[in-house]
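A protein chain is absent from this complex, but the other protein chains hold their places.
Entry: chain A
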């Protein structure tokens, strides 16, 4: 009897713990699994592509990417569980998108550097195209480099103060209808195509009977640059904590000095970066230069009189000539332009880091 009672006790339903996983760990794929999936997907993609005789290697790549996502999801859902599979699905899609975004960039950079490096040397940087025929392997970018530096320089000198002061107005003073109108038109101006800005200045030139010059191009670039500067400066000023303004005002500092000595220095790193990015944007503009600066083969260091050239214009011009030598020059000039923008970006980052509010002890 007592034995039967004992078994009866032991046959009681197991406690609720059985419904839970008995252990905190579960089956998991090894850490190198994603790399294995990628290799497998790539092999399958290339194999399928070769077997089916697809011409475009882009198709091979896209098929591999698709396979990678599918393989990751299916394998993980079989080996691990559905939640892990979803996690893996999202991760693999993020990776694929990242690669899709990076591949064109890397390819562009590689092509420009490898093709541009053929002609890029001291001679190329210090000589103009004066008297150089399209098929000659000489000639250089000096006149275009000067043109770009001067036009972009003038445009920056005009638009950086205007843009920054507009942003200060919008953030620190502006309220009501005027500020809303300014914000709206700045937004509209951000979207103006460069050719329209060029045509606008051209119509003024025709009315006032002005000759093409670097200054006219710079004015068109100014129209393109101001809204970018306003927008970026505005965002940076908004990031300055209101407490700092109040702290300064409560010390009896007038508002204008508060803005000048507290708000702007706090935001100066970000503002510089914004201005540099705006410069980078206008440095590549071709259309206003074609209309307003006219283009030239000669060195003209005076931006206020006579035609000039510029780097993007030079690239277009050399491409149009259509000889192997001019193609080489176009690539080299493209490399110079990219290097110019990249150097500006590095300078901006340097300034931002140098000026950023310090946290160290």
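Worth a mention:
Assume a residue touches a chain if its C-beta (ideal position, glycine included) is under 8 Å from a C-beta of that chain, and two chains touch if they have at least 3 such contacts; residues count from 1.
Following the convention adopted for this analysis, contacts and distances are computed from a predicted model.
The UniProt record for the undisplayed chain lists the protein name "Phosphate ABC transporter ATP-binding protein PstB", from the options "Dissimilatory-type sulfite reductase subunit alpha", "NADP-reducing hydrogenase subunit HndA", "Sulfate transport system permease protein CysW" or "Phosphate ABC transporter ATP-binding protein PstB".
For the chain missing from the display, the contacting residue among A:51, A:206 or A:251 is A:251, taking the whole complex into account. Residue in contact with the omitted chain (choice from A:128, A:194 or A:266): A:266.
In the full complex, chain A touches the omitted chain through residues 175, 241, 243-254, 257-258, 261-262, 265-266, 355, 357-361.
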